[in-house]
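Taken from a larger complex, these chains appear in their original positions, while the remainder are omitted.
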């Protein structure tokens, strides 16, 4: 049995109207030397699919492009392959998908986000669609890292590893581990580059300049990532979000 | 070797700047009783990938959602699972992807469309981005069926089969054949429903009403579709578009 | 008695609320060497006026400017005098006119289009306004050529004339004939230029380049057009659309 | 010889690139019991055509729909037949026309407005297009009443007639006179209704309510209007704007 809406025929989908439906959104963005551009899209889609299995929900097709990558949290716009959508576009595409789901009768919706910079624009879309539709649907938005509890992070960064904070976890231990879990054939551990710790600045400065992000494309050390740690995070995230669904969709 | 940009790291993608880059766009739309909702997205992505191999190009991640499905050509908005984006959204998402590719230095771009209703809005995006960027990039847009020559259609509809015209070829012989070629595990030949020929109306009428499209979701008879016919069309399309690329990107 | 809304006073118009109302939309676009720029606008307005007489309807003022002219179907943007509106503008102007008519209580609306490139954007406007107003009005959209049956085309292209397909019928036999019927004083048969048949390409390419459309501005041979053929088409179109109105507005 | 662009072929228009081009914009709006809904559009178009003759310029097709009619100056939105465009639409349609003219090489542009409420939105379009194009074109905007000097008004309101101020001159003496001059067959002097003077309020109040404008649709007394007075104003307006063109386009 599939939980993927795009693999269903319409009568299959129509029969699942009362169950949760999950919209994954990622990005197309440079992920240093060892991870592919689809990292965020893959993580959003795979975790969403696991979640669908856990809650007997349905996963929608992935929104593969997201909001602009920022130096502080994602690598920045200067790398070829980072495809940045304008804020208005991110709002519009999420709005339309949510609106159509609600018009089709779905009222239990989860947006699973894997690209930090998307969040404010996703939530704007959720707010707009909620106003338009009188709030008939309950819409949850979360990022895969938000529900992770401290003990999970501790386990992922066991031994000598040090958690540099989420702001720097771009193409670093957590994303690498999750990709090793979900799509190991796309991870090039042999190409890992790491130079030195980056200190996030307490401000934003435009224009972005070369050097704002190290030239190889990473912010923190990805070494030490394992598929096992990826699985741990994936399972923890799914477990937590399933619990949120149980509470909010009751 | 992969031709999929989303499987590449950024240095791999950056190295391909002088080659063609292909943007597939599909839809999420009911496809009668036997085809999955991802039919258009799958066809756009798969043909794009074959084309990439033929021209040593690069396939971008697929835009999985497209413009509103119309009764005359696609099944209409009344079926659950048909997720219709507004025209402005389709324009915006294509605009942003093209603009970023051009800003990254790519100048040979193909948009491979698999959902008829998308086309006007795709071309609007192409026009806008061409004006903004002074026409530095050559952008080709085609639908997978447009380059097919009459003899290919004749071969696909050999024997007793009758070509009902592209307007009715929604979830019918050609799409079913292509899906049998590319994703046979998602095609349910045993669930095929066909009632009677639909005659396309020479006008549009809103609001769309039940009955505008037969309740099962199809417009023409999909029986007789084969993977072989699908392969024939796929290869013909790729061959023709490769020739177009050769001529236009010279 | 007038059927033109713009010639009526408001009480005259208000009294016609229960009858059909017709919105003509054309374009301002080069039409080769022998037809004026208003060709599309004139045809939309004149056919709409004949239709109004046939169905006791009311013709609204013409939208004189339309969507961008494309090489494949209209002559392209490179000719002075082709005034191309953006897609968003075409949607907005049609939306506002339809919305106001519905707010004024009209529920039987026909949009008569004479410029192929307008259609997707007109239909987007119709879809948007239908959603906003809960579908209280029945809105029909058609292009003057769509309702023409094969026998009419055969009669227009009798003798040696060959129908090149609608894609090439820009400033060619059908438009010239209709202009000879409705506005002969604006047709310069003595200035007709025709070079050689153009083959429509199975793709779109931007930027448009000189040569994509023959430098004189036409795509097919307009010779052989007669006022009589124009009248034939006009009457056939009106007859068919009147029948559509009878069926849909019943 | 015609000065109307819509009656020209494209080579005729292209040859006039160095001359002034005039864009008329009106409205579709109730004009009391005796004037047709096209009053503003007709006046804009006719005065523009006279002006074109005076300055050897070219008149563009008329924008027949304009901004929302306000009670203080135009009759208000409550009358059937008043077709109100949103501000964004008025800006967009004027923007696109101006932009295309400039891209076609025209640099001497006059916008002739006949509907007071349009003005702010027209000027916004002019400002936007001026910024986009670096100010290469000189664009003049005027309303037909603005250039009229006091002595012209005095002559129009000679004898017992009293000028109520432009704010109330909706469907009153000046518009009626101009329509008697340009389109007498559309003026119904026998249906004139006039009740009592309206005093314009020093504020705007929404929602507009019945009674904000007298139920018959007028604001001031149209009696005493003559074709001669209309001609006087038309000629004076053309003379003044021709002088403005001479000064600004030198």
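As written, the chains take the letters A, B, C and D, and residue 1 is the first residue of each chain.
By definition in this document, a residue touches a chain if its C-beta (ideal position, glycine included) is under 8 Å from a C-beta of that chain, and two chains touch if they have at least 3 such contacts.
Nothing here was measured: the structure is a model prediction, and the numbers come from that model.
The complete homomeric complex described by this structure file contains 6 copies, of which 4 appear in the displayed model.
We adopt the following convention: only the chains that are shown with their structure count from here on.
Between subunit A and subunit C, the least number of touching-chain steps is 2. Chains that count as touching both subunit B and subunit D, per the definition above, are C. Annotation: the subunit A:subunit B pair of sequence copies touches via predominantly the same residues, more than half of the used numbers being shared. Subunit B and subunit C, compared by their mean Cα positions, are separated by 28 Å. A separation of 55 Å divides the Cα centre of subunit A from that of subunit D. The set of subunit D residues that touch two or more partner chains is empty.
The complete set of chain-chain contacts reads A-B, B-C, C-D. Across the complex, subunit A is touched by residues 5-11, 13-14, 17, 28, 30-38, 41, 60-65, 79-86, 88-89, 92-93, 95-97, 100-101, 104-105, 186, 188, 191, 217 of subunit B. Across the complex, subunit B meets subunit C through its residues 68, 70, 86-88, 91, 117, 119-121, 123-124, 126-128, 130, 135, 138-142, 146-147, 202-207, 240-241, 244, 248.
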